[in-house]
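Missing here is one protein chain; the remaining ones are kept as they sit in the complex.
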Amino acid sequence: MKKVIAREKLPELWKSLAAKGPLFLPIQEGPVVLFQPWSEGAEANLDAVNTAVSAKDVFLPREETYLQYRCSGNQLELIPVENAEPVIAFGVHPCDLKAVEMLDKVYLDQEPSDELYRQRREKTTVVGLSCREPDPFCFCNEFGINPADAPGADVMAHLKNGLVLLEARTDKGKALLDQAGDLLQDGSDEKFEAAEVKTADFGLNLEGLPENLKERFEDPVWDELYKSCLGCGVCTYVCPTCYCFDVEDFGHEGEGQRFRCWDSCMYGHFTDMAGGHNPRAGRKERVRQRFMHKLQYYPETFNEIACVGCGRCLRSCPVNLDIVQAIKALGGETVEQR
Amino acid sequence: MPRTGVFICHCGTNIAGTVDIDKTVEASRNFPGVVHADEYRYLCSEMGQDIITKAIKENDLDRVVVGTCSPRMHENTFRKAAAEAGLNPYLLEVANIREHCSWVHKDMEEATPKAIALLRAAAAKAALNEALEAPRLDVEKRALVIGGGIAGIQAALDIAEAGYEVDIVEKDPSIGGRMAQLEKTFPTLDCSACILTPKMVEAAQHPNINLLTYSEVDEVKGFVGQFDVKIRQKARYVDPVKCTGCGICWEKCPSKAPSEFEMGLSKRKSIYVPFAQAVPMVPVIDRDSCLYFRKGRCQICEKECPPQAIDYEQQDEIIERRYGAIVVATGFDQLDPTIYGEYGYGQHPDILTGLEFERIFNASGPTGGKVVKLSDGKPPKKVVFIQCIGSRDKARGMNYCSKICCMYTAKQAILLKEKVPDAKSYVFYIDVRTGGKGYEEFQRRAAEEHDVAYMRGQVGKIFPEDDHLVVRGIDSLTNRNIEIKADMVVLAAATVARGDAPELGRLVGINSDSYHFFNEAHPKLKPVETHTAGIFIAGACQAPKDIPETVSQASAAAVKAIGLLSKEKLQGEACTAEVIQSDCSGCLNCEAICPYTAITPVEIEERYKDGVLKRTVAEVNPALCQGCGSCAVTCRSGSINLKGFSNDQIMAEVDAICLQR
Amino acid sequence: MSAALNETAGGWEPLIVSFCCNWCSYAGGDLAGTSRMSYPVNVKVIRVPCSGRMNPMFVLRAFQRGADGVLVAGCHPGDCHYTSGNYQSRRRLSAFKRLVEFAGFEPERFEVRWISSSEGDKFAEEMTSITEKIKALGPNRKMRDARWQSVTSKV
Amino acid sequence: MTTETGKSRLIEDMKMHSGQDPNGCYQCGKCSAACPVSAALDLKPHQVLRYLQMGLENELAESKTPWVCASCFTCAARCPRDIDLARVMEGLRLSILRNRGGNKFGPAELTPEQLEKLPQQALVSGFRKYNK
Partner (left out) sequence: MAERNVESVNKVREAVSQDLLGGRIDLLLGWEKGHYWWQSRPLFARSEADLEKLAWDSFCAVNLSRYLLEELKDHDKVGVLVKGCDARAFNRLLQDNMVRREQVILYGLPCPGMLDYNRLVEKAGGAPLEITEENGRVIIKVGSGEQEAQRDDLLLDKCKDCRYPDPAVYDQLLFSPQGEKEVTERFKTVEELEEMSAEERFGYWEKELSRCLRCYACRQACPFCSCRECFVEQENPRWQGRAYQPSENFMFHLVRAYHGTGRCIDCGECERSCPVDIPLQELNRKLIKDINELYGDYEAGLDPEQEPPLLTYRPDDPAAFSEK
C-alpha cells in the first residue's frame, strides 16, 4: 500500500494519529530535536538527520513504572501497571530502527524475554524515514546500513519535494495508513527512489574485530584510551543500542512504586555491590566495559557489533571520545588510512 | 525495622484539652516501626516516667517518641527515664505537641491532625536515631592567665586560692599593668600603688602562682580542659635566679631610651625595671638601645653586677604546657590623639593625654610628683580637660563611650587643685557619666568644691600663643564661644583595645567586636565566658571598664575557671559532626566555616591501583565541636554529617510532616 | 489528585514547613505557646540546632513533598548561639532564595526570618503572615512530586 | 516655645537636598567651637541642628546663619557624628528659598539682551535655584 501526503498537511496527520495514542516524532525542542510524543502546537522536524537522543525512548523508556504496592497492617497489596498503549513512532531513521532490532535480540530473543519491552514493542507501529543528507558524524554505511531504507519498518516514509511518500509494509503499517483515512492520497504512482546517501568514511575495518578483541582485555591500549573520559553518561544515553537500566523505588510507609530507568555503565556506582566492592571502580574499567560490550561481548552473543553508526556519541561526547576513536585505537582501521 | 514506642502526655488538660489523645494514640500505632503506643496524664511525673521505662523493657523497645511539652523543657527528663530502662538516651525523640500545638491552637479538629503530623515526624526521625555517647574529657588542673594587670592578678589569686596552679603570662618585664601607672583611684582617692603592690607581691609569692613575665603566648591548641599552649619567654639577658634586684646595673648603665611606663615622658636605662615596685624585681636589657647589643662594647652592667647575673647569650625560651582553662585579661591601650590635628597633640609638650597627666602626679614620675608644665617646669594655673577624644566618634568608627574618662578627669581636677591650689580647671564635656557607687558625689565635689568649671561643649581648636595655649571651644548651654588661655591641656583619649588584640584573639580562638574588644558569650548571661569553652575574659580587654568592675569580672572569670578545673571529667557534646572520610574530598570548606576550629585536615592512606595513595581529608575533634551543623551544610557531598540532626533525619522529618494523611 | 494539593473536606489548606533554630526561634515558638498566642495550624515546625544547619536541599525536599511554603527562622544577627551560624546562613539562604525565585517560585514561598527567644509575638505574627500570604497565592505546584501524597492513585 | 511634632516641609526638603540626618547630632558643639565665623552667627551650627531636631522651621527660616555660613567645611571635618554640616547649611538655603513661595525671577523678567548675553548654564542654574 502506497500513500502520499503534502508536507504542509502533516499537522493534520499528526492530529489524527495522536488521537488514538501517543505519537512519537522528531520534535524541535528549543535548540535540539528530540524523539518525543507529539502534542498540539509541537513543532515536528522531519528534516533533522538525527535526533539528539535516539528513538529507543519509545521502546525502552528512560523511566517506566512497572509495579505499585500498598501496605495496610501486615497486608501487602501489589498493583500491576498497565504500561503499553498503542504507540506510533513516526520518522525513525534506518540506523535507529536497526538499533531497535538489536534491543529486540536482548529483550525478546532470550529466555525469559522482557514482558514490559515485549508489550511496548508489539503495540508500537514504526514509520521509518529515509535519510537524504548525512551529517558529518553519520557513518552507518560502515555497518552495511542503507540510509534510504529501514527494512524493519511497518511503514517506510520518504521525503520528496513537498510530499511525504508512505509505503505500508506490514499489516500494522496498513492499519496505520487506513487510520489516517482521507488525509492520505493514493501514492501508487509515486516513485520511491531515495537518493544514495554516502556517510562519513572514517576508514574503519571491522572485519574480525570482535574476535580480535577477545584476548585484549588487558591490552595497554586501554591505559590510554580512557584517559580523556569525563565519566559522564552522555554516550550511553544518546546511544540507540545501549540498553542498561536500574531499578528504584519511590514511596513511603504506606505505598510506593517501583520503576526502572536508564542507567549508564560509565557511572561509578553502576557496578556497586552490596558489600561495597566495585569491580569497575575506575574510569579505565568502565570505558573498557562500554567499548568491549559494543565490540566484543554483544557480537559474541548476537553476531553483530552493537553500533549502527548513528554518530551520536561523536557529536555529543564533550571531549570527543567516541566509538570511532575506540575502534581505531583497537586496530579496526584500514591500513591505508594509517 | 526499629521497635518504637510512642507515649503521649495529656499534661492535664494542657494538651488533652485541645488534642484528641485517643485519636493521636491510634494514629501513632500506624506509623512505621511503632509497636507500642500509650498515653498518660502527666508523663513527666515519676509515674509517667515509670510507664515509659516499663514499656521499654516489656516491649523490647529500641526507640521512644514522647508527645509532650517542648524538648527544651523535659527532653532531659525523658532521656534519663529511657536511660534507666537501659536505652541509650539519644534514641528518644520529643514531639512538641504543647507549646507548638495545643497551646497555640484552639480547635481540636485542627490541632489533632497537627499533633499527629508532629508525632509522625518525630517517629520518622527516631527511626534513624543512633545511640550517642557524649565524650568524657580529662581536665588539666591548671589555669593560664594571659595578662598581669589587676584583672590577671586578681583572677590568678582567686584560682590559686581555690587550690589550682596558675601561670600568669605578662608581656612586660613586670606585672602590674595599667593600674601600676595610676596615681590615685577614684572615687576614694586611694593611692593606686598602695593597694596594687601588695596584690602583686602576693601573686609573686603564692605557691600556686607561677609568674612568666616578659613572656608572650605563641600558640594555643587543644580545647576545653586540655589547652596546649606554647609560651615564649623572651630573653631578659639577666639570670632571674642570680639577680638580687640590687639596682647597680641600671644605675651604672650609660644608655637610655624613652620609658614605656612613663608614657615616654621620661627616660629609662637600657637595662631597667619598668618601675620602682616592679615584680619581679629583675631587670631586662632592651636590645634596641643597649650599647653592647648595638655596638658590641660597653658591658658595664656585666662588669658591675655583684652576683654576675648578666647573660648576653640568653635566648628566648619556649615553654609548652597544658592548661584546663584560660583567662584572657590583656587590658587596654590609650588612643593616640595625633589623629585629631585640631588638638595639636604631639606638637606642644603641655598638651597631654589623661594617662600622661597621671604620671605627672606620681612621685616617681617624670616630674617627681611636682605638677608642673613640661615646657617650662612651672606649675599650670589654668588646665583645660577635654572629654571624648576618640570616644563616641561615629565619624572615625568608634561609637562607644570609654566609660572611665569622666571619672578620672574629675579625679585629676581634684588632685590638681590639691597640688596647685591656685589652679583653675575647665572641663569640656558632652555628657558627664557617673554611674557607680559614690561616683556622682565625687564628680559633684570636683565641680562644686575644687574650682572646676564644667563647660558643656567641645573644643574646635587649640594653638600655642605666647607662653600659653589658646583653647577655642563652645559652651552649648549659653551658646557662647569660649576662648581660654590655658597653661596645659589634658585630652581624655579613648580607651581602645590593645593593638595586638586581633592577633591574640585569633591565636587563642576567641572573637572580637568591631573595635577589637573581645566578645563575651552572651552580653547578659555569660559576661565572662567566650564562645570557646574553657576560655574566659576579664577586664578592659572585653570593653572599657574601671578598676572595681575589672576586679569583679576577674573574680567572676576565676570562679568560672575554678568550676571547670574542679570537675573530674567534662561532659562533651554528644551531637557532634562526623566525617565520612572515604567520601570526603578534602576541600576543607568545613574547616573554613567552623566557629570552633574543631575541624582539622588529616592525611589518610587509601588503596589505589597496586599501591597506596595519601590524601587529605577533614577530621572533627568531638571535644571542640559544639554541634551547630554548619559544616554539614557547607559540605556539598554530605561527607560531614551532624549526629542527632543528620541529613537523613531532617529529610525524614520533612517527608513525614509533608505526608498529609 | 486532591490529596496531592493538601485539599481537605473544608477546601484547600496550605502546608507550611518551618525550620527553627533551637536556641532562638524554636524557643520563640515555645514562648508563643506559653503566652497562649495563636497562629494558624498550617505551620509545622522542624527543630534544627542552628539556622546554619539549614541545608537548602531541605527546602527543596519540602517543596517536592508538598509544602506550599517554607520558613526558616534563626537568631538575630549577632545573637547566634554558635557565634556565626546565622551569618553564614544569611549568605547561603539569600543566594538560595534568589535562586529559587529565579527558578520560578514566588518570593513568598520561601522566607527567612530572625526571631529571638523573647519574640513569641513575632513568632506568631510571622507564622500567621506567611500562612496568609501562601493562602493568597494558592497551592504550590512547582517542584511538587505528585507521586508523594498518593503514589498509587496516579494510575 | 513649642515643639513641632509634625513633619516640617522645610526640614524634609533640607534632608532631601543635603542627604543629612540631623537626628545623629548629640550636641557636643565641636562644630560651633571650630567654626571660623561662629561669632557672626545668630544660631551656632550645633543650634541649627538642634532646631532641626526640634522642628523649629520658622526660627530657622529667619536665621542669618545659613546665609553667613562660608561653606568652609570645618564643621563637617570636626563632626564626630559624621554629619556634613556644610551640606546641611546648603540644604537649608535651598529649602528656604524654595519654600518662600513665588518665583524670585523668571525668564519674563529678563531683557532679551540679558537673555542673550547670560551664559545658558547660569540661567538654568539660576532658575533652578531661585524658582519654586
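Letters A, B, C and D mark the chains as written, and numbering starts fresh at 1 in each.
As a working rule, contacts are C-beta pairs under 8 Å (C-beta built on N, C-alpha and C of every residue); 3 or more make two chains touch, one makes a residue touch a chain.
All figures in this text were calculated on a predicted structure; none of them were measured in a lab.
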Interface partners of the hidden chain - shown chains only, full complex considered: A, B, C
Residues belonging to subunit C that touch the chain removed from view: 56-57, 60-61, 63-64, 77-78, 84, 87-88, 90-107, 111-114, 142-145, 147
Missing-partner contacts on subunit A, residue numbers: 29-32, 34, 52-53, 62-63, 136, 200, 202, 224, 227-228, 230-234, 236-238, 246, 248, 250, 259, 261-262, 264, 267-269, 283, 314, 316, 318-321, 324-325
Subunit B residues touching the omitted chain (full complex): 514, 582-589, 592-593, 601, 608, 613, 616, 634, 636-639, 647-648, 651-652
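The working rule: only the chains that are shown with their structure count from here on.
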Whole-Å gap separating subunit B and subunit D, where each centre is the average of the chain's CA atoms: 48
Centroid distance [mean C-alpha coordinates] between subunit C and subunit A, Å: 44
Residues of subunit A whose C-beta touches two or more other chains: 252
Sequence positions of subunit B contacting 2 or more other chains: 655, 659
Overall pattern in which the protein chains touch one another (line/ring/star/complete/other): other
Residue numbers on subunit A that touch subunit B, as the complex places them: 252-253
Subunit B - residues contacting subunit C, complex: 70-73, 96, 98-101, 103-107, 110-111, 113-114, 117-118, 121, 511, 519, 531, 575, 593, 595-596, 626-630, 632-634, 642, 645, 647, 650-651, 653-655, 657-660
Residues of subunit D defined as touching subunit B within the complex: 24, 26-35, 38-39, 44, 46-47, 74, 78-82
